[in-house]
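Below is one structure; the comments refer to it alone.
Heads up, one of the protein chains got dropped from this complex, but the rest are sitting where they should.
As written, the chain order gives the labels A, B, C and D, with residue 1 at the start of each chain.
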Amino acid sequence: MEYNWLLILIPGLPLLGAALIAAGAQGRWNRSFLAALGCTAVFLAFVATVLVRLQYNAAAPFGSVHMPLWSWGVDGVGLGLLGDSISTWFALVVTGVGFLIHLYSAAYMADDPSYPRFFAKLNFFIFAMSVLVLADGFVGMLIGWANVGVASYLLIGFWHARPAAAAAAKKAYWVNTVGEIGLILGAIVMLQHFGSLYFADVLPQAWFAPQNVLNAVALLLLAGAVAKSAQLPLHVWLPDAMQGPTPVSALIHAATMVTAGVYLVVRAYPIFEAAPWGLPAVALVGIGSVLFGALAALGQNDIKRVLAFSTMSQVGYMMLGAGVGAYSAALFHFATHAFFKALLFLGAGVVIHRFGGEQDIRKMGGLGKSHPFAYWTFLIGTLALVGLPPLAGFYSKDAIVVGALMAGRPWLWALAVVGAGLTAFYMMRLFALVFTGDSPEVAAFQRGEGARQAAAAAEAGVGRSRPVPPLKMVPLVVLTLLSIVGGFFAMPDLSGVPGAAEGARLAAPPAHEAAVAGRVLTESSAATLTIALLLAVSVIGGGLALQRFGPKRAPQTAESGFVKAAGAGFYFDDFYRAVFVRPLRATAGFVGDVTEPHVIDGAVNGVARLAATLSGAVRRVQSGYVRRYALALMAGVAVVLIYFVLMV
Amino acid sequence: MSIPLSYPLMLAAALFGIGLYGALSQRNAIRILMGIELMLNAVNINLVAFAYYLEGAAAAGQVFALFIMTVSAAEVALALAIILLLAKREKHIDIEQVNLLRW
Amino acid sequence: MPVDGSLRLILPEIIVAGTGLLALTAGLVSRRSRLPGFVSMLGLAAAAYFLLAEVAGETTQIWSGTVLVDGFSTLFKAVFLGIAALIALVSFDYIERNGLPAGEFHLLVLLATVGMMFMAGSLNLITIYIGLECLALASYALTGMLRGSAKSTEASLKYILIGAISSGVILFGMSLVFGVAGSVHLAEINAALAGGTPMLPVLLAGMVFLVAGLGVKMAAVPFHMWAPDVYHGAPAPVAAFLITASEAAAFAAALRIFLVGLPAIQEHWTTVFVALAVITMTFGNVTAIVQTNMRRMLAYSAVAQAGYVMVGLAVASERAVSAMIYYLIAYAFATIGAFAVVILLGRYHPAEDIADYRGLGRRAPLLALTLTVFMLSFIGIPPTAGFFGKFYLFQSAVAAGMPWLALIMVLNSMVSIPYYWGVVQTMYLREGETDAPLPAPAGVRWTAAIGLAATLILGLFPDQVVQLVSAVQVVPALLSGGL
Amino acid sequence: MDFDPTRVAFIVVSAIAVVSAFRVVTAAKIMHAALWLGLTFLMLAGVFLLMGAEFLAAAQVLIYVGAITTIILFGIMLSEAAEVRGRGAAPLPVRRDDASLFRRIVLPALAVLAFVGVMVVVYSQVSWPDAPAGLGGDTVRMIGRALFTDFIIPFELAAVLLLIALIGAIVIAVRDNGRREQG
Partner (left out) sequence: MHPYAPLLIFIGLALLIPVAISVLYSLVSSRRPDPVKSTPYESGYPTPPIEGRFPAKFYFIAMLFVIFDVEAAAMYSWAVLLRELGAYGLAAMALFLIVFILGDLYVWKKGGFDWT
C-alpha cells in the first residue's frame, strides 16, 4: 500500500487551504486569488480521492487502505484514516460536488464583503466532512462529526447580521448537540463492551455482543444520525438552515452533511443488523421522514424550504434503504441525490438572483421563456429527483424500493411507492410555478397594476434576461450531466468493509439478499413490478401537478385559482380534488403547522432560553454580601448533616 | 468525681453555634472576626476534652489545640490588617457596603 | 528524635522556603523589581531538581508520619513547583506595571507553595492543617496586594472571612474524627475505624464538616461563593495561582484524608461527593453562560472544572485518582496560559470584559490562537489535553458503574461549549474598534507558549503522563501492607 | 447526684462562658463585645484547667486573653478612628440596617439552632466515657516532648506561618511610598 499517504491529503489540503485563506484574509490578499486557492485545495483533494479509490479497487477485495495517525494512551482509542469502498465512495462525492460548489460560490458570493471568510469556512467544512467519512474509528468520526457541526453553525449564521440567520444557526447547533450526546454515549458503551473504538475491532464483534447492549448502541447511534440527517423528529433545524447562502444549502444541507447519518448507519451496519431493534428503527425513521418531508414540501411556498423538505424526504429514502438492508442502494441514492439536489439548489440560486432575492414561488413564473438555460437544468434536476428513467434518480430510488420488497416488508414498499408519487407532485408543482405561466410582471400587468410592479421590478434590478456567468454555468452543466448519467455508475459493493466478512456469514438472510438484489435489480420480477408502479405514480403525480399549477393556472393565488380551474371543469379536476388535493392540503397544512415554530422548535429554542433564565436566577444568588456566602456555606453543612441524621 | 465527656462537647457545640451566629449575623467585620474566634475556641474545647478522655491521645490533642491557637492568632493579625486597609480607604468596615464584586 | 537523613527528604521544601527569604531580601536590596522573580524561579528549579533526583522513588514516613514521602506526594509537589514557576514567569510584567512589592509577592507565593507541599506530603491531620493555613494566609495576603484597588481589598476581606469560617469548620470535623479515632494520624485513624465504631454518628458528622471545609477550598457548590469574587478581584497572576495550585492542593489533601483515613465510611462520603460533583459542575457551567467579564467567566468555569475533578473523588478508584491528577495537570497549564492572555489584555483594557477581546485575532494573532486552543481544551475537544482528561474521567466513572455520572459530565461539557466558544468568536468574528497590534512582554509570551505546548502534547501523546499518574497510589504501599 | 465540686465548677465556668459569648454577639457597643470576648476566653482557660491542660490554660490566657483580645481592641480603635476621620467632625449617622430582620437575624439563628440541635442529636446517639483516661505527669513536659519530637515539622511550619502573617499584614497595612500603585 504505497499510496496510503494520499489519504492524508484528502482532509489535509482543505484544512491547509482554510488556514491559508484565513491568514490571507487577515493580510487582505486579493479576494479572487483566495477564492482560487480554496477551489484548488478542494480540487486537489478530489484528485487524491480518485487516486485512493482506484487504488482501493486495485487492492484485494477484502483489503483496504489504512493509515493510523496517532493513538492516545488508552488502547482501542485512536485516530486514523481508512479508505474502503464506503468511505472512498462518500469522499468522492464530498470532494467532487464540493469542488463544483466552490466554483459556483466564487461567482455567487462575488459581491459579499466577507468573501474570503466564506471560502475559509467552506474549506474547513470539506476538511471536517472528509475526516468524518474517512476516519477508521468512532473517535475520528466524532471529531469530524463535531467539526461539521461547527462548520454548519458558522455557515448558516454566515450573515449573522440577520437575526433569523443567527437564530437558525443556534437551533441547528442545539439539535445537533442532542445527536452528539447520543453518539458519545454510544461510543462510551461500545468502549466499555468492545474495549475499542476502531471499526475493525468493533464491527466484526458486533454479531457476538449481547442484544441489550446492541440495542442501546444502535438506538444511541441512530439518535445521532437522525439529528444530523434531519430525520423525524429532529428535522426542525433543516428548513431554517436555509437562511444560509444558497451554495451552503446546496453543499452542506443537501448533498453532503445531512447524509452523514446515512453514512453512520451504513458504516456501522453490523451493529444495526445484529441489534434486534436496529434495522426496524432505521427503516421506520426513514419511511416516516419520506412521507413527512414530501407532505411538508407540498405546504411550502418558499423555494428553498420546498427543496429542504424534499431533501429530508430523499434522505429518508436512503435511511429506508439502509433500514431494509439495501446498503449499496442507499449509498447509490446518496450519490445521485447529491448530484441532482445540488443541481436543484444551484438552479434555485439562479432563480432567486433572477427575481431579485424573492423566494416565494407564488410570486414567480414564466422563467422558462426568459432563461432557457436555467429552465433545462432545473427541469433535468426535477425529473431526476422525480425518478424518470433514464435519469440518475430512477435507478437509485428504484433499487431502494425494490430492496424494501425483497426484505419482505411490503408495507414499507407500498409507502415508499406512495412517497414517490408525492415527490413527483410537489416537485412538478415547484417547477411549474417557477418556470411556466406568466412572469410576475406580466401577471401584474394583467391585474392592471403593471406600472407599479414594473417599477418595483426595475429598481429591484431585475433584468429580463441576464446571462448566467460561466463560473455558475460550469457546475450547473457538470451536475446536469451527472444527474443524467449518474445512474449508469456501478453501485458500490460492501466487500472489504470492516465486519463485512462476518456479515456475509451471519447476517439475517433477507437483509443480505436485499443487498444482493440491489445489484441485480433488473432481473427480478419484483423489480419489474416496482418499476412499473413507480413510473405510474410518478407520471400521475407529476401530471396532476402540471395540470394544477401549469401554464394554464389562474393568475391569482392558489386557492381561488383552484376554484376557477374547477369551474372551468377539466374532467378529472373533480377526481383529484376528491382524491388528492383535499386530503393532501389538509395533511400538508397540518404538517406545516407542526413544522412551524410552535411545537418542536419551541422545545429546541427552549433549551437555550432555559439556560439563560436559569443562570440569570443563579446570578442573583451571588449577591456580593459575604454574610450570605457564609450562610449558604453553613446551610449546605446543615443540609448534609440533617441528611445523615435522618438517613443513617 | 468527674465531668462526663458530654459536658465539654455540649459546651463546645454551644460556643461554636454562638460564634457561628456572630459570624453570620454581624455587619461589622471585626465582630464577624470575634465570632470566628469563638468557633475556633470551641474546637479547642473539643480537642482538649477528647485528649483528656481518650487513651494515649493526650499529647496529640493538646498539641493540636496549641497549634490552633497559633494559627488563629496569625489569622486575626492578618484579618485586622485587611480590615484596617478597608477602613482607611472606605472609611467604614461594614461588610454590607462591600459588594462591588457580585454575580 | 535526632536530625537524621530524613532532612534530605524535605530538602525541596526547605529550599523553596529559603528561596522565599532570598527573594524577599532581593526585593528589599535591589530597585529592580525583576530580580526576586529570577531568584524564585532559580530556587524552584533547584527544588525541582532535588525533588526528582533525590526524593523521587522513595516511599517512607518520617517524624512518625508527620511527613510522608511517596509517589503521590512527589508528583503533586512537582506539579506545585511547576505551577509556582509559571506564576513567577507570568507575573514579571504584572508586578512592574502595578507596582506590587516584588519581594513580598514571590515570598508569599513560595511559602504558600511550601504549605501545599506539606498538604500533599503528610498523613498527619496537624501537618495537613498547618500546611493548609500557610497556603490560606498567603493567599489572603496575595489577594489583597493591590492596595489601590477596592476590588482587591474586598476580595481579600471576603476570602479571609469565609476562609476563617471554613477552617473553623474543618477543625471541628478534625476534632470529631480525632475524638472518635483517638489519633491524628490517618493510618491509625483508618486502623481504629477498620472494625467499625460505636460512635458512627459522630464520625459521620466529622466527615460532613471535613467535606464542607475542604469543599470551600475546592470551590464546590454551595461552598464556592467566595471563589468568583476572589478570582475576579485578586491580582490576575494570583487568581491563576489560586485556581490551579490551591485547588489541586485541596484535592490532594482530600484524597489523602478520605482514601487513607476514612475508607471505612466510603459509601457515605461517596454519596456526598457525587451530589457535590453534579451540583458543582452544573451550577458552574450554567452561571458561566451569562458572564460578560472574562475573569468571572473563567472563575465560574473554574468552579465547573472543580466539579469535573470531583467526579474522580466520588468514584475514588485507582483509575479515577490518576484521571484526577491528569486532569488537574492539564487544566493547570490551560488556565495559566489563558491567564497570560488575560494579563496582557488587562494591561490595555482594565475592565477585562469579554467584549474587549474583539478583534484580538487581528491584534495578536498568535496569542488569539493559543487562547483558542485553551478554550478548546476547557471544552474538552480533541486533540487538546482537556479532551483526554475528560475522557479519562468518563472512563473511570463508567468503569466504576456510574455511567449516569459520565452522562452528566457529557451534558455539562455540551452546555459549556457556548461560553467558551463565544470568546473565540469574539476574538475572530467581531471587529474591534482598533487594530493596533498588542505587543506582549516576554514573560507573557513564554507562559502562553509553554501552556500551549503542554496542552497539545498532553492531548496528543498522553501515554507517558498516563503511565506516570497511573503509577501513583494514594494509600502508600507501606501502609496498605501493615496496620 | 452527689455534690461534685469539679462538676459544679465546670458547670459554673461554662455557664459564664456561654453567657459572655452570647453577649459578644449581642452587645450593642463593639468595645463591650470585645471585652465580653476576653471574658469568654478567660473562662475557657478555666475549662482547660479543669480538663488537665494546664499548659493550654496558660497559653490560652497568654495568647487569647492577652494578645488576641488586645489586638482586636486595637483594631476596633483604629477602624473607628478611620471612620471618625472619614466623617470629619460631622455627627455620627445612626446606622440603620437595610437588610431585613429576617435575613439578618432569623435565618442565621435558624441555621445555628439547626446546627446545635443536630449536634445534640448526634452526641446523644453515642455513649460517652464518663471517666477521664487520666493523663499522667505534668502536661507541660508532655506537650514539649511531643512538640519537639513527633510534631517538630508542624512546629517549624508554624514559624513559617507566623512569618507569612507578619509579612502579609505589613504588605497590606503599610503604605509603601516607594512605588506607584494602580487598580
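Quick notes
Criterion: a contact is a pair of C-beta atoms (placed from the backbone, for glycine too) under 8 Å apart; a residue touches a chain by one contact, two chains touch by 3 or more.
Given the structure is predicted, the values throughout are model-derived calculations rather than measurements.
Shown chains touched by the undisplayed chain in the intact complex: B, C, D.
Considering the complete assembly, chain B touches the hidden chain via residues 1, 66, 69-70, 73-74, 76-77, 80-81, 84.
Touch with the hidden chain on the side of chain D covers residues 5-6, 8-9, 12-13, 16, 19-20, 23, 27-28, 39, 42-43, 46, 49-50, 55, 58-59, 62-63, 66-68, 70-71, 74-75, 77-78, 81-82, 84-85, 88-89, 91-94, 140-141, 143-145, 147-148, 152, 155-156, 158-160, 162-163, 165-167, 169-170, 173-176.
What chain C contributes to its contact with the hidden chain is residues 1-3, 21, 24, 28.
The rule is short, and it goes like this: only the chains that are shown with their structure count from here on.
In terms of their C-alpha centroids, the spacing between chain C and chain D amounts to 30 Å.
Each chain gets a centre from the mean of its Cα atoms; for chain B and chain D, those two points are 5 Å apart.
Residues of chain D found to touch two or more other chains are 99, 107-108, 111, 115, 118-119, 122-123, 150-151, 154, 158, 161, 164-165, 168-169, 172. Multi-chain contact residues, meaning those touching two or more other chains, occur in chain A at positions 619, 622, 624-626, 628, 630-631, 634-635, 637, 641, 645.
If the chains shown are joined wherever they touch, the resulting network links each chain directly to all the rest. Only residues 26, 70, 72-74, 77, 79, 139, 143, 146, 160, 177, 180-181, 184-185, 188-189, 191-192, 611-612, 614-616, 618-619, 621-622, 624, 626, 628-630, 632-637, 640-641, 644-645, 648 of chain A touch chain C when the two sit together in their complex.
Within the complex formed with chain D, the chain C residues making contact are 1, 10, 17, 24, 63-64, 66-67, 97-101, 104, 107-108, 111-112, 114-115, 118, 122, 124, 126-127, 130-131, 133-134, 137-138, 140-142, 144-152, 156, 198-199, 201-202, 204-205, 350.
Residues 619-620, 622-627, 630-631, 634 of chain A are the ones touching chain B in the complex.
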